[in-house]
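This is the structure I want to talk about, given as structure tokens.
Only a portion of the chains appears, each positioned as in the full assembly.
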Amino acid sequence: MYNAEMARRAWENLKTVRTKRPLVHNITNYVVMNYTANALLSCGASPVMAHALEEVEEMVTLAQALVLNIGTLSRTWVEAMIKAGKRANISGIPVILDPVGSGATRFRTDTARSILEEVSVKVVRGNPSEIISLYDDTSESKTKGVDAVHTVEHAQEVALHLSKKFKTTVAITGAVDLVTDGERQCRIYNGHAMMGSITGTGCTATAIMGAFLAVDEDPFMASCTSLAYFGLAGEKAAEKSGSPGSFQIALLDTLYEIGEEDIIQGAKIAI
Amino acid sequence: MYNAEMARRAWENLKTVRTKRPLVHNITNYVVMNYTANALLSCGASPVMAHALEEVEEMVTLAQALVLNIGTLSRTWVEAMIKAGKRANISGIPVILDPVGSGATRFRTDTARSILEEVSVKVVRGNPSEIISLYDDTSESKTKGVDAVHTVEHAQEVALHLSKKFKTTVAITGAVDLVTDGERQCRIYNGHAMMGSITGTGCTATAIMGAFLAVDEDPFMASCTSLAYFGLAGEKAAEKSGSPGSFQIALLDTLYEIGEEDIIQGAKIAI
């Protein structure tokens, strides 16, 4: 049922991240900065957070991937995201967008859409409500703060439209993740309900996808494989702890500990 | 000695938070954003952090409570707090204020007071020094950074004045917590000294009070019951760990694990 070749690629990507230690430039939200920096380090990547208009262009050219996350957006930060994104485009550095809370407020929806219009984004990762809000004006305000109210299946058609319109890979995460680049489509069955009990799980998924994008030139593949790895880490962390505080810590540990056999046997990617 | 009815209400409130998962909008400080978001999730609530002037009014109308915390304040953030607070007032969404460090600098004292003047606040929670600074100019500069130098007993009279002046509930937290709405008064004996060994315990108390405010229309009751629950979690976490790093994690775990019997037997609320 699950694709062995994809599992193999997941391991190869993780191994490459651990060896090359790509620099991942994050312009992200205050809530998750510490956790995603630690998650990137646990994967083997090297995180940097920098948002000043004076330096984002220079910083991004040192990086191998750029993560844009609008979780606690403000006008200046969005400006910095677009500036960094455009510079990344010029230098061929892959950009990933996390439209946190898009659909909850007009400002978030508009911002997420304008980043998509102005920056060539390799991957957009969001929950179903966020993804739908990027395309469909009728279902606006359906995001509950930053939590989803739609299912992945609801968002599937929108993902297809978006991927074609913006020539991007769209990853919708939920109980089962769905990834499409408009031509290929994949479902990832890894993950655990405990991942919803801590803040920033989605943001962390996006950051790790950024690290994989830095080493895998195919954004669709980078997305599928990183989500399987992250979901698998969630499963293994849930074996260690059933309460959110210690689960959060176990998840960082597991990202670091996962090895070849774990991924080969545990990755649940279905084409 | 302890009130059984209040203990029962604490459990009912917690159960309702876990069932309804109220959205709690936080405009809070950088230091505690991650921890309070996780604490809210551990309680069963749904946190959102948003501070942009462009969206706070829209975001707060989606929420069931608004938490204002001036821990790392700046002019723009204060502006956003007042804007969100006024909008919350119009929509009947309860607002809670945490005047972090009020009394330490003129800017903090002035800000805390002006929020109280401009926004109708259901609850103010602070340590004794912060509460005193909101009323009494002679004891200013007596807050040591963000830590208290006065005892709860010192602040009791001020709390009474404040509650009447601003028609609000005042919660002073310390070794024993004191809550008053000007007519009723309660002491909560839950809590543990370890809670002072980690950053943001007060801020976390305020956030959790916000979640309880979202489900209990009586701010006095919401305050008393949430403080008992949080203090009890601190006691139980201290049984698991006597060092601050692991205590911090155990506290999140315990917020999630606490059940009916724990609260019925452990809540120490005295009228």
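Of note:
As written, the chain order gives the labels A and B, with residue 1 at the start of each chain.
As a convention for this text, contacts are C-beta pairs under 8 Å (C-beta built on N, C-alpha and C of every residue); 3 or more make two chains touch, one makes a residue touch a chain.
Remember, it's a predicted structure, so these values are computed and weren't measured experimentally.
Every protein chain here shares one sequence; 2 sit in place, and the complete assembly counts 3 copies in total.
Definition applied: only the chains that are shown with their structure count from here on.
The mean-CA centres of chain A and chain B are about 33 angstrom from one another, to the nearest whole unit.
Those residues of chain B that touch chain A in the shared complex are 23, 25, 30, 33-34, 37-38, 41-42, 46-52, 54-55, 58-59, 62-63, 248-254, 256-257. Chain contact summary for the complex, chain A toward chain B: residues 29-35, 71-75, 101, 104-108, 141, 144-147, 197-200, 241, 243-246, 248-249.
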